[in-house]
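Apart from one protein chain that is not included, each protein chain of the complex appears where it belongs.
Moving on, here comes chain A:
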Amino acid sequence: MSNLALFPVVIPLIFAAILMLFPKKLHMQRIVAIAGVVATLASALVLFSKVNSDGVQAVTLGSWPAPFGISMVSDMFSVLLVLSSTIVTLFVLFYSIPTIGVKREQSFYYPAVLFLMTGVNGAFTTGDIFNLFVFIEVLLMASYALIVHGGEKPQLRESIKYLLVNIISSALFVSAVAYLYSVTGTLNMADLAVKIPQIEAVGILTVIAVLFLVVFGFKAAIFPLYFWLPGSYFAPPMAILALFGALLTKVGVYAIMRTYTLFFTMNTGFTHELLAIIAILTILAGCVGALAYFDVKKIIIYNIIIAVGVILFGISQMNAAGVEGSIFYLIHDMLIKAALFLLVGILTVIFGTSDLRKMGGLIKSYPFFGWTFLVAAFGLAGIPPLSGFPGKLLIVQGGFEGTHFWGSLVILATSLLVLLSVVRIFIYAFWGEPVKIVTIDRKHYLSMFVPTAILVALTVFLGAGAELFMPFISDAGEVLLNPSLYIDAVLKE
C-alpha cells in the first residue's frame, strides 16, 4: 500500500494554503500557483505509471481496514481523469495570467483555483460515497468563490441561483446517502458493490439509484436538470468559465459513471434504460440551445450539455465499446472544451463583444488563429483523425451492439448539428467583411494564444495518436466493466 493516490489531492491543498498567506504579491502568486499545478501533474504522472504497472491503488486513511476507514482508490479511469483535469488547469492558469486582471489575481484567485483542483481530484479518487459528497462540496465551495469573483453585477445575480441549485442538490445528496446507508449499512463503494447484489429489495435500490441520478444529474447538467447551467456559466470571466466547463460537469458525469457501473447494476433494465433516454434528450436539448444563440459563449456552453449526453449514452450501454468510448470521449471533452472556451475568449477580446453578428473577416488579420479554431471545431464535432472521432465511434458502436441503435443514430445526426454550431462561429467571425477590431499588442495576444494552441495541439495528438492511448482506455474500461477488480483491490488490502 502506498500513499501515492493521495498526492494529487494533497499537493494543491497545501499550495493553496500557502498562497493565501501573501495575496498581494503578484509574481509570487503566479509562480507558486504554477509550481503547485506542475507538482500535482508530476505526482499524477507517477501515480499513472504506478497504476499502469501494478493495477488499482487503494489507500485507507488512518490504516483502518476497509470498509471501516475511508478508502481512496485510484484505478486507471480515475487517474486518467486526474491527469487530464490537472493538464487543463495548468493551461487555464497560463491563460489567466494575461486575461484575468491584476485585481482578481490579488484577491485569492489562484488559491480558489487550487482548492477547486483539490476537490476535483479528490472526487475522482475517493472510494467512499460520503467522502465523494465532501469532495464535491470542497469543489463547489471553490466554484462559488470563483463564480462571484470580481463581484460584477451579472456575476452576483447568477451566483445566487448557482448557489441555490447546488444547495438543493447537496441536500438531496445527503438524503440519498441516508437512504443508501439505511438499506445497505455501508458507504464504502467497494463494500456497496459486494452488498447490493445480496439485497433482495430491488425496488427500493432502484429508487435510490434514480435519486443518485438526480443528484449527480444536477452537477452534470443532464436533461431536464441543466436549466441552471447556461445562465450561471455565462457570468464569470472566460478563464473561470473554461475551468468550469472542462471540470465541474465532468465530476457529475464521473460520479454517474462510477456508481452506475460499480454498484447500481441490480436493475439495469430500468436504470440504464432511463439513463439512455435521458442522455439522448440531453443531446437534443443541448443542440437546440447551441443552434439558437448568436452568442459565442452560449454556443460553447450548450455544447457542454451535448457532450454530457453523448458520454452518458455510452455508459448506459454497459458493453466494452460503449464504456471505452465514454472514457475516451470524457477525456477528449475536458481538453477540447477548455481549448474552445479559451479560443472563444481570445475572439471576444479581439472583437470586444461576444455577439457573432458583430464579428467578421478576422481571417485576414489573424490567419493562424483562424485555422487553429477550425481544427478545434472539427475536433469537437469528431471529424477523423481528430480527438472527438475515436470516442464517438466507440460510443456509436456500443449503441449498435446494445439495444439502443436509435440512440446511436441520434448521436450521428447531432454530430452534424454540433459541427454546424461551431462552424457557424468560424463563418461569422473569420469570413465576411472585416469589422473594426480592438488592437491588442502582439505580446499580449501571444500570451493568450500560445497556451490555447498547445491545448489544441494536445487534442490533435490525442486523436491522431488514439492507437497509443487505447491500451490505457481499455484498461480503464476493464475495471468499470468488472467491478471485482475494484472490489478486490480495496477489500483485500
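Basically, a residue touches a chain if its C-beta (ideal position, glycine included) is under 8 Å from a C-beta of that chain, and two chains touch if they have at least 3 such contacts; residues count from 1.
Here, contacts and distances are computed from a predicted model.
For the omitted chain of this complex, the UniProt record lists the protein as "Multisubunit sodium/proton antiporter MrpC subunit", which is one of "Multidrug ABC transporter permease", "PyrR protein", "Fructose import ATP-binding protein FrcA" or "Multisubunit sodium/proton antiporter MrpC subunit". Residue A:Ser159 is the one among A:Ser159, A:Thr282 or A:Thr348 that touches the chain missing from this view. Across A:Ala44, A:Val148 or A:Ala193, the residue that sits in touch with the chain not pictured is A:Val148.
The chain omitted from view is touched by exactly one of A:Leu47, A:Ile100 or A:Val177, namely A:Val177. The omitted chain makes contact with just one of the residues A:Ala42, A:Val134, A:Ile277 or A:Leu393: A:Val134. Contact with the chain not shown here comes from a single listed residue; of A:Trp228, A:Phe270, A:Phe294 or A:Phe400, that residue is A:Phe294. Touching the omitted chain from chain A are residues 130, 133-134, 137, 141, 144, 148, 151, 153-154, 156-161, 163-164, 167-168, 170-172, 174-175, 177-179, 181-182, 187, 231, 234, 293-295, 298.
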